[in-house]
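With one protein chain withheld, the remaining protein chains of the complex are depicted in position.
Right after this comes chain A.
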Amino acid sequence: MLQRYWFGDVDEEGCRGAGTDPAALAGRAAELRTGMESYVPIGWEAARDCGVVRTREEYVDLLRSVCTVLARQKIARAYQGRDVELLQMVRMLDELDNVINLLSERAAEWYQVTNPSFSRKYRSLPAKKMLAIVRKGARGGLSDVSDEIERLSGARSRLMREVSARADEVMPNTSALIGGLVAARLLSRAGGLATLARMPGSTIQVLGSERALFSHLRGGTPPPKHGIIFQHRRVHNAPKDVRGRVARVLAAKLAIAARLDYYRGEAVPEFLEGAQARIDEAGVEA
């Protein structure tokens, strides 16, 4: 019975070594498929008898080299997908939002103690707008910091446009239905386009509302109607009593769109047309 190992083939008649070059061995090993029914782990001595190595140290060293080459190739392949970088981009974008909000709030607090007559009451002044005032009025450290926050906001806006553009390219169908930014956030939560494409609509519907979902599953609380997809206007602008239906229909179409994006990688107008109509229809009150 022929058994194939990383260093060569072994059967009743003996062993044929496959050489000692790690790259060549890795290339050969990448093709190996083992039937586990007849598999027996082999001792390193077999490789010695094969003439591939002389000692146990050599065996482990060569095996490590081969496995390292293989792992490097697999890592490179995993990072090749266009979605991998998009994932990091959108996560950076969301983190920037957090940081900018935190810093702006802090700068606003600081500014208020330097200007005793200033109050935000009765003026709709989000921290973002407040930043302009702070930059005009502040001096020293506060002024430096608020300039930096402003620059960070600029970087954030540019990154947002990049994320949108990349999402349109990597996931054209999903982006067409829900917008590049939200599509990218779905991708980020799922962990990759391959994973997203394998999710059922019901999972996509509640991606991002895991807390509410698990508290529901543990018992008691009502189930969440929407997670990240709530950020899309078609869901949050829908009248409350049909919002759940819009979320459900949209999620179902997104599941199909993600599969088209993953397996076909191009926009499919026939699908998009029907899907858009169906989602709009769900938003009409009965």
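The working rule: a contact is a pair of C-beta atoms (placed from the backbone, for glycine too) under 8 Å apart; a residue touches a chain by one contact, two chains touch by 3 or more; residues count from 1.
Quick note on the criterion: contacts and distances are computed from a predicted model.
J.: Of the candidate names "Fibrillarin-like rRNA/tRNA 2'-O-methyltransferase", "CbaC protein", "Electron transfer flavoprotein-quinone oxidoreductase" or "Carbon monoxide dehydrogenase subunit G", which one corresponds to the UniProt protein name of the undepicted chain?
T.: "Fibrillarin-like rRNA/tRNA 2'-O-methyltransferase"
J.: Considering the whole complex, which of A:A23, A:V60 or A:A277 touches the chain not shown?
T.: Only one listed residue reaches the unshown chain, and that is A:V60.
J.: Spell out the interface residues on chain A facing the chain that's missing from view.
T.: Against the missing chain, chain A presents residues 4-6, 29, 32-36, 39, 41-44, 60-61, 63-64, 66-68, 70-72, 74-75, 78-79, 214, 217-218.
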